[in-house]
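One protein chain is absent from this view; the other protein chains keep their places.
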Amino acid sequence: MTKKNHTLTILLLLFPGVGYIALMLAAVLVMTVLQSMGLFNFTGVSQFGFQEWVEVFNQQTWDAFAYSTKVAFASSLMCMILAYPLALFLRREFLAKKYFTAVIRMPLFMPALVAAFLILNVIAYHGIFNEFLIRLGIIREPLRLTHDDWGLGVVGIQIWKNLPFQTLIVTSVLASIQSDLENAAKNLGAGPWQVFRDILFPLSIPGIVTGVVLVFIGIFGDYAINTVAGPKYPPSLAIRMYANANIFNDWGQAACIAIIIIISSMIYTWIITRVARFATR
Amino acid sequence: MAATTRPTVSKSSLLSKKQLLLFTRGTVFPLVMLVGAIVIIGLPLLMAVLWSLVNPDFPWSYPDIFPTHLSLFQWDFVFRFTDITKAILTSYTIATLATLLAFILSLTPSYAIANYDFPGKETIRIIVLLPIILPGMVVALFLSRVFQFLGLSQSLLGLVLGHTLLGLPYMLRLLSTSFEAIPREIGDAASNLGATNFYRFRDVYIPMLLPGIFAGSIFTFITSLEEFSLTFVIGTPTYQTIPTILFAFLGYHFVRTNAAVVSLILMVPNVILLFIADRFLKTDFLTAAYGKL
Partner (left out) sequence: MASITIKNLVKKYGDTTVVNNVNLSVNDGEFITLLGPSGCGKTTTLRAIAGLVEIDDGEIYLDDRLINDLPPHRRSTAMVFQSYALFPHMSVRDNVAFGLRMQKIPKSERDDRVEEVLQMLGLEELADRGPGQLSGGQQQRVAVARAIVTHPVVLLFDEPLSNLDLKLRERLRIDIRELQRRLKITSVYVTHDQAEALVISDRIAIMDRGKIIQCADPVTIYSRPANAFTADFIGQASIIKARVIESNEYGCTVETPIGKLVSSDRPKGASNSVMVCWRPEEITLYQKEHDNRIEAKIESNIFMGNLTDLFVNVNGTSLRVQMGGSVNLQPGDKIVLGLSKDKLRVIEADV
């Protein structure tokens, strides 16, 4: 087969699936950018220009941005802090390991809304979590954990929902580290903490990074969970975007926020991978 | 792991310090973890189940820890007085169509990705992952705008197309992993024995791909069933799926009992399907689907 035919064949083969995705996403991207520039305003005047951008950088947008970043950071960090030890624990054999693993995996199969509802129920003002704490005498008044101003409820839900996924990733990465490396370290005098610090942790970071990025970006751009359990103000960036579009009918603003979300996600990805590289050395 | 001789329980001193330590480590700690896991994971589920079984004549409210009487009233109510049946139908129809479409669209690209090396392969890998990486509501909103422009808004076709977009990454990934697992020579052998491309696909590749097809279909199907943002923006109010109905019960009209019932409806098929997948397939698929390392 000639070279030109070969390339053509490959392109044709790839087209159905890859082309489908590429075309649709390209259309979405174009639409978003153009709307942010004032075009495609289905109701009202379409005027090309930067006026939408001038308008979007205001206090509310900043508040939403800061809030979303805060929640994403807190959730991912806490999630990883819980997932790593859990993954280390899962490396060995222990009593009832099969059952433990099965239970831990449950939230994996749950859609975000269901997870939100389930946890919402438990941490509600009169929910069982508060009841439990009051009965134990730890607190006197119930804690407001849903629709609270800080976003604790959202963080809790996100951690609960993402923990199995993170644990799975870390377990997988740890398993891929050649076991003799650990044996060699022990053989040379490394105790458990040193084995973790000098061998397991540095070697696991490259593999974990992708998972961390996915979780972070997912939480940053979340709409559903924040609607169900988040504070009234500030809303998450995605909620603000949605409100602009479908409530205030201000698609220009919505488009700008969408672009802000995407570019922030890219920047955060870059930051996280940089930090990871730094931690590996 | 440290090499110690396994302790033989000496009959004289039953609880020496070392044995106590080992017992704690080996038995108590895992059990505590297990109970902890069951509480943290299982309790929310239990609450939902209980809420779905609340008897309206005996409302469950503070300070009762558990509802006093159970009944199937809520289930009956939801099925009779809400659009849940229509939503279930819609959900499963869209899921089936989207999975089918995703499968058809993925066959040739997965083959190409697995068997050929070409410049830009890495870029293609990223493009394929984009629908999962990009924030859902962003894609949903502006895809809906594109659909409005194309007259596909509030249409079943639009919904199927959108769900296919979100399922393709899984299908493509799992199928190409499956293709990669087939040794190159088998295809060559088939050609050598006279099979045209069509027969090669049908009689050699597809049977060997079945586990991958199965896994890909399950993930795509479940992704579609669970999909919220896109359906919410494009479909409501004309088309309701189980997630959008759930959202309604969680947001505007917060009826806890209805939400509990719908949550369970949404969850149970997922769990069953994924149990099947987990049992019959290797867990590598799980990690392969979730944007690998």
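Going in written order, the chains are labelled A and B, and every chain counts its residues from 1.
Methods note: a residue touches a chain if its C-beta (ideal position, glycine included) is under 8 Å from a C-beta of that chain, and two chains touch if they have at least 3 such contacts.
This structure is a prediction, so every number in the text was calculated from the model and none was measured.
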The listed residue (A:Leu95, A:Ile199 or A:Ile272) that touches the chain absent from the view is A:Ile199
Touching the left-out chain: which of A:Ala66, A:Ile81, A:Leu181 or A:Ile263?
-> A:Leu181
Extract the touching residues of chain A with respect to the undisplayed chain.
-> 178, 180-181, 183-191, 194, 198-199, 202-203, 280
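Following the convention adopted for this analysis, only the chains that are shown with their structure count from here on.
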Rounded to the nearest Å, the gap between Cα centres of chain A and chain B is 17
Listed in rising order, chain A residues that touch chain B in their complex are 7, 10, 12-18, 20-22, 24-25, 27-28, 31-32, 35, 40, 42, 89, 92, 94-97, 99-100, 103-104, 106-114, 116-122, 126-128, 131, 160, 165, 168-169, 172-173, 176, 206-208, 210-211, 214, 217-218, 220-224, 227-228, 238, 241-242, 245-246, 251, 254-255, 258, 261-262, 265
Residue set of chain B touching chain A in the complex reads 1, 26-27, 29-31, 33-34, 37-38, 40-45, 47-48, 51, 61-63, 65, 102, 104-113, 116, 118, 124, 127-128, 130-139, 141-143, 145-146, 148-149, 161, 164-165, 168-169, 171-172, 222, 225-226, 228-229, 233, 243, 246-247, 250-251, 256, 259-260, 263, 266-267, 270-271, 274, 286-287, 290-293
